[in-house]
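Missing here is one protein chain; the remaining ones are kept as they sit in the complex.
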Amino acid sequence: MPGSAVTYAFLGPEGTFTEAALMQVPDAAQATRIPASNVNAALDLVRDGAADAAMVPIENSVEGGVTATLDAIANGQELRIIREVLVPISFVLAAPPGVELADVRRVSTHGHAWAQCRLWMDKNIPAAEYVPGSSTAASAMGLLGEDCHYDAAICAPLVAREQPGLSVLAENIGDNPGAVTRFILVSRPGRLPERTGADKTTVVVPLPEDRPGALMEILDQFASRGVNLSRIESRPTGQYLGHYFFSIDADGHAGDARVADALAGLHRISPNTRFLGSYPRADMQETAVESHTSDEAFTAAKSWVASILQPGSSPAENVSAASPTA
Amino acid sequence: MPGSAVTYAFLGPEGTFTEAALMQVPDAAQATRIPASNVNAALDLVRDGAADAAMVPIENSVEGGVTATLDAIANGQELRIIREVLVPISFVLAAPPGVELADVRRVSTHGHAWAQCRLWMDKNIPAAEYVPGSSTAASAMGLLGEDCHYDAAICAPLVAREQPGLSVLAENIGDNPGAVTRFILVSRPGRLPERTGADKTTVVVPLPEDRPGALMEILDQFASRGVNLSRIESRPTGQYLGHYFFSIDADGHAGDARVADALAGLHRISPNTRFLGSYPRADMQETAVESHTSDEAFTAAKSWVASILQPGSSPAENVSAASPTA
Amino acid sequence: MPGSAVTYAFLGPEGTFTEAALMQVPDAAQATRIPASNVNAALDLVRDGAADAAMVPIENSVEGGVTATLDAIANGQELRIIREVLVPISFVLAAPPGVELADVRRVSTHGHAWAQCRLWMDKNIPAAEYVPGSSTAASAMGLLGEDCHYDAAICAPLVAREQPGLSVLAENIGDNPGAVTRFILVSRPGRLPERTGADKTTVVVPLPEDRPGALMEILDQFASRGVNLSRIESRPTGQYLGHYFFSIDADGHAGDARVADALAGLHRISPNTRFLGSYPRADMQETAVESHTSDEAFTAAKSWVASILQPGSSPAENVSAASPTA
Partner (left out) sequence: MPGSAVTYAFLGPEGTFTEAALMQVPDAAQATRIPASNVNAALDLVRDGAADAAMVPIENSVEGGVTATLDAIANGQELRIIREVLVPISFVLAAPPGVELADVRRVSTHGHAWAQCRLWMDKNIPAAEYVPGSSTAASAMGLLGEDCHYDAAICAPLVAREQPGLSVLAENIGDNPGAVTRFILVSRPGRLPERTGADKTTVVVPLPEDRPGALMEILDQFASRGVNLSRIESRPTGQYLGHYFFSIDADGHAGDARVADALAGLHRISPNTRFLGSYPRADMQETAVESHTSDEAFTAAKSWVASILQPGSSPAENVSAASPTA
């Protein structure tokens, strides 16, 4: 179906956990999928219109926020997160057929993966030297090259299993068996995904000034409306030390009155606040809402204030209230 | 001009400080003025339509809030404060002609006046016995009666000077020379007095629950919008010990976006919050407004949120964001 | 037993609810009891050493705080509340024998009692005129005088029943059947009453400045230590309009670490904060304490900070940390 086909970018190369995340999107299997060499490149494909959306990692339960992504979506032309995907992370040690564990002297992988397999490496092949790779998949594929200067790679099970020429020396070598990475699907701004009652809203809020309490004022915009935060990260603006913005995930959807009200409060305090989207939670856990922060409570409050400002009648008109200095 | 004439009620009798307050209202001299025997009676004349507005005392710089007024406007059919008036309070000791200070053995006045002249009495006629009166003017007028059982009265200078049959034994006998009483002019709900930039808003907020922090949540509705409070008083609801409502004066007008937003917040937390009016400050002191709580900041924030919720275009429509469980 | 006998002052005259409150104190029946003509006089008897303690009313569930008491204990030589007593308030209409309800044209009582019986009066003898009295008991006793210029008095059941020459025309004429008045027993500063786990602490805190949030800072001293407030009242300092102090009852005892810590915080923000005592609650309702505000949590925190400031050993001594500008 030319013309109607969807195109997705993702942080490549093929075989990474990011591609696994993309494949969880219902129509991804039928879509055109473009691997990008880095997060910025993936997002630029969206910004340029070459892709409809891009899948990129944003947070790892062990390593923390993916700073490249946090910074890339916080700057440049505006984008919107429209979906999140959780992928359990497990690592294998892959090598060309015939290589035994005892033969492994140099191991390549991405820095984050290396950090997550340190205990296993220290215990099983403590003498192994680390060779940095630009991704787990790149390190794995590098083993197939002629002049490869390392013996094994730490990579996703998918790559090792599907790639002819690689065999698995050890499985589940990650130090944290429950490790999960969260990915986001990012598009150009448009109609927001529908409210589901189990949503998240992501914003980027520059800290207005370096004064005591500025961060508390920001957090109070959420707390005073009963909006819980599931993630908060500080990132440098890059201008000078101590100048930050905050990347925040809040429970709820911009279409929820309490979230909309909190967004308005943020904009007043920090006018460069950037809205990055409202989208369904991957865990589909419904947000609990107290009665005084429900849509009904906001609507009732708005009506009440309107009735004060524009009363139906004016029986007091002939009283000289409005001319105190007359 | 029959038909168009304004009618004012006031806490009587004639000759009290309340009448002096009423006379500060521009058209009061030409208006019909009805003295009422107590605050509730004065307000009921307004509620019933027999008067257009009523002048009653609400706060004394020495004695504090006038609880009768605070409670009366907080309950019953809704009313609106449309003006405030400040009257400096000074007291005289009045007696029938011929009575000397040394002759005075029993002194009548209202309890509040007695409290404000204690030091002078203790110093000048320490043996004098107190005879409670229902108002300063009533005590003064009582001296003219045949069977008066006291010798002198503490009252306003106006009464003592204008009433034949009374002479002034001593002037300025109040212990606090700067004493001021604040009065309010109260009408039925109607069009609010115009914004002047130097306004006050009065609300009554029942404390939602007896929990730690409930009062702080209420105060935070003002603080988080940069709205200063000039008065806060707790009053019992009368239901049981420890059950309160708060009577609050805030700087600004309900037509100011930050005040309207605070009102909406109060209504959500405490749905029985009662709005008692926005009106010009007697001291005409302008309210300072920080840029992030200006009307402009609120308007900009509202527009921004609207642009998020209803974007002009929907370029991301063919991406399957809205069906995470499909 | 001369020398060992206790002397109590109380707000008189005899037969008031205050005396009833005093009689709830275990040794009051055997003690010398001195009625005082007003709250200040009662407290001065304690300050002068003429009495060991004084019983005075502080709060009525219908009328609110007793401002005379709130102001009297907030100023002058320091005093301590050592006990609180609750007395249910009910009123009777008393008159000399032979007087029928239909005969009553003028009724005397204290202003607060009059306010609490308004509905009954309006319904049963709407034409009755109010004659102010200095206390309910004084009005009742006045009926026995020769030249009494009123026909009946509203007073406590006790007086009407025990005083020969008075009969009860109507009982339970108060508008609020659950009305309660709270009384406090006040002594000179000394050893605090023992902690019981069901205590109250009373303080008087002058508002440091007229700035947005000053009251919130004060309240936060309690909230941030999980200390609930059972009463808060603003009172004018008498200096000028808008200058307040707050009279506050907090759950807990100054011997509780969280309360002591809150007191220290108050003293820093408002150095003229006055401590008015820690004493058992009349209702003996135990204070719930969260684990992080328990005495144990405070002790553990203090030890931890001490271990930081005075470590047992100094292994890093030969590192030039302390001379950054050398």
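Just so it is clear, A, B and C label the chains in written order, and each chain counts residues from 1 on its own.
Please note the rule applied: a contact is a pair of C-beta atoms (placed from the backbone, for glycine too) under 8 Å apart; a residue touches a chain by one contact, two chains touch by 3 or more.
On a predicted model such as this, the values are computed, not experimentally measured, just so you know.
The undisplayed chain touches these shown chains across the complete complex, A, C. Among A:Asn172, A:Ser230 or A:Asn272, the one in contact with the hidden chain is A:Ser230. Residue in contact with the omitted chain (choice from A:Gly133, A:Gly265 or A:Pro280): A:Gly133. Interface note: of A:Glu63, A:Asp151 or A:Asp199, the residue touching the hidden chain in the full complex is A:Glu63. Listed for subunit A, the residues touching the missing chain in the whole complex are 59-65, 67-68, 86, 111, 115, 130, 132-134, 147, 149, 176, 178, 180, 182, 210-213, 215-216, 219-220, 222-223, 226-236, 238-242, 244. Considering the complete assembly, subunit C touches the hidden chain via residues 4, 6, 25-27, 52-53, 80, 82-83, 185, 187-194, 196, 217, 220-221, 224, 254-255, 260, 263-265, 267-269, 271, 275, 279-280, 282, 284, 292-293, 297-298, 300-302, 304-305, 308-309, 311, 313-326.
What we mean here is this: only the chains that are shown with their structure count from here on.
A rotation of 180 degrees, rounded to the nearest 5, superposes the Cα atoms of subunit B on subunit C. In terms of their C-alpha centroids, the spacing between subunit B and subunit C amounts to 26 Å. Shared interface positions of subunit C, defined as residues touching 2 or more other chains, are absent.
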